[in-house]
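A single protein chain has been omitted; all remaining protein chains appear in their positions.
In order of appearance the chains are A and B, and numbering begins at 1 in each one.
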Amino acid sequence: MTHSASLTQPGNDTDATTRSVILSALLALVLLASMGLSLSLGSFPTSFDQIAHALTAPQDSDIAFIVWELRLPRILLAVLVGAALAVAGAILQGIVRNPLASPDVIGITSGAAMAAVIFLALFGTGLSIHWLPASALLGAVFSALLVFLLAWKGGISPSRMVLVGIGLSAAMGAVTTLLIVISDDAAAMVAYVWLTGSLYAAQWQDVLGMLPWLLIAVPLCLTYARHMDAMALGDHVALGLGVNVLRSRLVLMACSVALAGAAVAFAGGLSFVGLIAPHIAARLVGRSFGRLVPASALVGALIVLYADLLGRVAFLPKDLPAGIFVSGVGAPFFVYLLHRSRKRLH
Amino acid sequence: MPSIPAKPPRLTGEALCAGYESRRVLDGVDLAVAEGKLTVLLGPNGSGKSTLLKTLARTLIPSAGRVCLDGKDIHRRNTREVAQRLGILPQDPSAPEGLTVQQLVGMGRFPHQRLWRQDAEQDARAIREAMAYADVTAFAERSVDALSGGQRQRCWIAMVLAQETDLILLDEPTTFLDLKVQVDLLELLSRLAHEHGRTLLLVLHDLNLAAAYADQLVMMREGRIVTSGAPEEVFTATNLKHVFDLDAHVLEDPETGSPICVPHKRQGSHRRAQPVSHQRCVS
Partner (left out) sequence: MLNHRASRIAGLLLGLALVAAAFAASVMLGTTEIAPPTFVQALLHYDPARVAHIIIVTERLPRAVIAALVGASLAIAGALMQTMTRNPLASPGILGINAGAMFFVVIAVSLLPLHTPAEYVWAALLGALVAACLVVMLSRGRQGELSSLRVVLAGVAVTAMFVSFSQGLLIVDQQSFESVLYWLAGSVSGRELSVVVPLLPLFGIALLLCMLLVRHANALMLGDDMVKGLGMRAGTMKLLLGLVVILLAGSSVALAGMIGFVGLIVPHMARGLFGVDHRWLLPACALLGASLLLLADVASRFLMPPQDVPVGVMTALIGTPFFIYLARRKQAWP
């Protein structure tokens, strides 16, 4: 919220900032409460006291195991992944200057998916599955770089980048499909589940693997908040205001790729969150980047948290991938949001 | 007219060649933008006036030649530093939905702001003054995209004013606006140059408005400067024919003395003054 302070004037702008701070704080509270709720639900019934007890004074019991080894890492990973995807989406929508952009669109998800499926096809369930996130992340970075190189033409135009990204995604998607088709049914199903996005069997090392990406990329992109607001006025205006458009875009893109890539690496193809969350956040706090990023992170975390919760408890004894609910509920909601926002402007 | 010693130009272009993709538009252009005056770039479509403005503004990189601001090559300077001295209003700017006028004008403070150094008072004052000068204070809380064309353009000008630069470059700021609005805008810009000593460079489409408000007219054709100077000197029928391929009379405004052009009409005179007998009223 640093740059908005400079615009402080008596009147609506301060009100808007205050309102967004309050809303964000509320969202944070809701998130914490939801995490608590999610901790207490599951295939093994537990009560709030048992959870609280296990958290504060862990003993060697079944409940403590469930809380500490099964649920807590999964919930934390859901929160981190949701936040990362949402921020990545907010960045991309700002760079492309279009509310329909998402990390999918520049090929990150397809690249990660292709790498993951290659990994599964080559090593099956043989090699330790813990190398899967690393290979997926490599795939994400590789495809982002490829998109970048192919879209470079004396500079980076966001729309060209998007179009190249779409094209590459299609090609990588085709390769991915091919691999799934030719591998045996079991491996194919594993790959398919991964593609949909799942937090199943999340472990502490996943949480710890995900955390640094957020801790580095989110503050970094926030230092470019004012640059992003200036670029929303158009490249020429931004240049005139003294924004180094190319450098800002590169840094912000790198943040977006890192966040989305890491999230997809650990949780599979949940990337629809990156499309929806910034929209919801923008409805609450406006599109000023400095406010949008924290709010998007919170909204994204909530979405994935609840999607995972539904997957865990709504269809017992099955444990369904969170991705189903993210798209299943998120997508129609997104269509509704866009439709509403369109009408309001007329 | 008493000759005031002209201040040395701060923004100059030397032997500029520039274009887009493979198309070369500017062909070896030299220009020194007159300090403290309002200079207008004039020319037919495709003459390169917008390209020249963009090259001088550093948004377009020339393929040959260089642009100097205060003696240093503008492309070697830190872009933020340049933005503190030179402000740009591009053609047909668009604001994202929902942005208020206040927020838009506030963006003009970007070059003066830093993450670690905030001068909220300076910023607030600059914004206030800019909005007052452009007469958009009444719209402060309204959405930019909800305003009329002329009001919107004034908001964008307020943004550039908030930047508090000595030099301001504007690319076709009056196109598509009502004549009255165009005149008001040009009056505002003229005041900026004459009462506040700013250096303005404009690309304009309308010949007569350009002749009326410019201190310096630069006429371009096919990527080169054909002639430049005060309107009284260069706004002649010969030049208009040469640069625009336009057959016109050039008259003098009886009040201000600035030149006006009236294009020759092909067909004659069915609207020439009728003999008096036809106009007698039947009473």
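Heads up, the rule we're going with is that contacts are C-beta pairs under 8 Å (C-beta built on N, C-alpha and C of every residue); 3 or more make two chains touch, one makes a residue touch a chain.
None of the values given here were measured: they were computed from a predicted structure.
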Request  = Among A:Ala28, A:Leu55, A:Ile118 or A:Leu150, single out the residue that touches the unshown chain.
outcome  = A:Leu150
Ask   = In the complete assembly, which of A:Leu195, A:Val251, A:Ala265 or A:Leu305 touches the absent chain?
value = A:Leu195
Task = Taking the full complex into account, find the residue in A:Leu29, A:Ala170 or A:Leu250 that is in contact with the omitted chain.
result = A:Ala170
Key: Absent-chain contact - pick from A:Ser20, A:Ser38, A:Ser102 or A:Ser288   = A:Ser102
Ask   = Hey, which chain A residues sit against the chain that's not shown?
value = 96, 98, 100-102, 104-105, 150-151, 153, 157, 159-160, 162-164, 166-168, 170-171, 173-175, 177-178, 180-182, 185, 188-189, 192-193, 195-196, 269, 271-272, 275, 320-321, 323-324, 326-328, 331, 334-335, 338-339, 342, 345-346
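Just so we're on the same page, only the chains that are shown with their structure count from here on.
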Query = Which residues of chain B touch chain A in the complex?
reply = 54, 57-59, 79-84, 86-90, 93-100, 102-104, 106-111, 113, 115, 118-120, 123-124, 127-128, 140-141, 160, 163
Ask   = Which residues of chain A touch chain B in the complex?
value = 2-3, 5-9, 11-13, 97, 223, 226, 229-230, 232-237, 239-244, 286-288, 345
